[in-house]
Each structure stands twice: as C-alpha cells, then as structure tokens.
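Only a single protein chain was left out; the remaining protein chains are all shown in position.
Now for chain A:
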Amino acid sequence: MAANYWVSTQRRHWLFSREGLVDVREKLREKDKLSHTQFPLPDQRLLNIYFNQQLTKLGKRMSTRQQALATAQVYIKRFYTKNEIRHTNPYLVLSTAFYLACKMEECPQHIRFVVGEARGLWPGKSDVRITKRPVDFITSDVAKLGECEFALISEMNSQLIVHHPYRTLSELQPELSLTSDEVALAWSVINDHYLTDLPLLYPPHVIAVMAIIIAVVFKPSQTSFHGSGPPPLAGAMRDGAGMNILAALGEKGASGPPPRIQKLVGWIAESEVDIKAVIECTQELVSLYEVWEQYSEKTCKELIGRVVKSKNLDK
C-alpha cells in the first residue's frame, strides 16, 4: 500500500520483466506496422530525454517539485505500454500526466493554468512550414486535457500512487553517512533513471542503491546539473575504473577498494538487496549515457511534430 511497496499496485501491476516489456511493445507495433514505417521515431530513450526536458520546462514555469515530474514521467511510461505513441499527441499526454501528477503529489495546478503554460511552451505555429496550417499542439479548450485525464487514469486503472527511489535515498543517507555531494549526485542519477525503462523494471529501492553506489564510486567532482548533453558522470562511468569496483561488489572479499567503498560493500552484503539487479541497472544507465550522445532536440521535435500534424492528432 501507500507505505508498503511490496503490496503496492506498482509492484503488483506495473513491474515488468524485460521480456514482458519487449513483448508489450512488440504487440503495439504489430497492430500498426504501417505507422511505424511511415513515422520513424528516435530511440525510446532519446524520446524520453526530449519528454523529460519538455516536462522540466513546464514544471519550471510553475515551480513544480521534482517528485511530481518523476510521477508524471512514470505515468507517461505506463500509458505508452498500452497505447501506440503514434496514435497520440505526446504534448497533450505530457501536459495531462503533469497535471494529474501535480494533484497526486499534493501540489495541484489549475487546469487552465497548465493548458495556458503548455500552449506557451509548444506553439505549433512555428511548424507552419511543415504542415502549411497553423495549429497549436495544445488547444485552448481545457476539455481536451480533461478528456485525456480520463484516458490516462483509465489506462492506469486508477493506480496513481507511485513509489520513488528518492525516499529510500533519504532514508539511507544517515545509515550510510553519505555526504551532501554524494546525495546530490545520487539524486541526479535517480532523475536520469526516469529516462530509461528502469522504473518499469525494478523496485525503487534497487534504483536507490544503484544511485548511491554510482555516487560513492564515481566521486562527484562536478555539479550534478546538466543541460542537453549527457552528464559528466557518463565519462567517468565509461572510463572503466569504476566499473571494475562495481563488478567487485558482486564478489565476496573484494580487496583493494578504499574504506569508504568497503563500508558500502559491507552494507550491501548485509542488506538483502539484489546485487545482480543493481549491476543491471548500472549497465542500463551507462548505455543511456552512450545513447545520449546522439540526442538532438531538433530531431525529436520534428519527428513528433510530423506524426501529430500528419495524423491530425492535435484535433
């Protein structure tokens, strides 16, 4: 339930196996192969980066906290396990997920305000040259967002409470005597994991432990803020030194690592965290940072704009 992840709807209904998730997406593709050929879209993770950046912009204009943005991202992921993205207006889905998540995370925003901000943020008019018709991605009619809210809630079976790794992180901070720099870095790693499928694949505490390990092993020497490119962490993680230590975490009696890391290793050994899962999560993150190199906001924007406009999904 609310406090207990183990009996939550998140664990019972929204935790996929890797194969399960592939399967779900394959089925969506099978249903409309034509759209997939006609409208190629970037790698899901690149789209996620784009969505995340758009959400962050929307959130910033309304000074929304990170947890609401995280919840919105999970809603979007869940929704797109049941709906083909090429049949939707992602901008509307994004705004609606944001609107719903703000209510759920107790920082509600008025629907008119969300619609107004979203319209300001995504003026479809700039795409006149592509479609020859000036249409907005988000219409001024709030009923559209209200209707999309029904679709979102219905697809999620009203299972709206999301457990996030942030909570585990703050609970473990004193126990592992994490420095504020380490917490900040772990926090940003958690932010980044929403760009992958990890929230649908692993329980939040596994993600939190992964984030802590990365933060402690790859010593943050830089601020955790990053713009459009992959975070500086990406380079550090790829250079291998850290990865070896990480591999050693899985083995008993690892020798060599500094005491700081050994303490963490000790804690992990004693806790019942699935270390194999933690390592898989780390690899997922490394590959995210690799794919991030190819990210182009412009491409994402154009490809999504093309789908929405050509199929009249903004109507």
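One rule holds in what follows: a contact is a pair of C-beta atoms (placed from the backbone, for glycine too) under 8 Å apart; a residue touches a chain by one contact, two chains touch by 3 or more; residues count from 1.
To be clear about the criterion, contacts and distances are computed from a predicted model.
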item	value
From "Gamma-secretase subunit PEN-2", "GPAT3_4", "Vacuolar fusion protein MON1 homolog" or "Serine/threonine-protein kinase SSN3", the hidden chain's UniProt protein name	"Serine/threonine-protein kinase SSN3"
Option touching the unshown chain, where A:L15, A:M62 or A:M104 are the choices	A:M104
Contact residue for the chain not shown (choose from A:H36, A:R61, A:R119 or A:R167)	A:R167
Touch list for chain A against the chain that is not drawn	1-4, 7-9, 65, 67-68, 87-89, 92, 99-100, 103-108, 111, 142-151, 153-154, 157-161, 167, 313
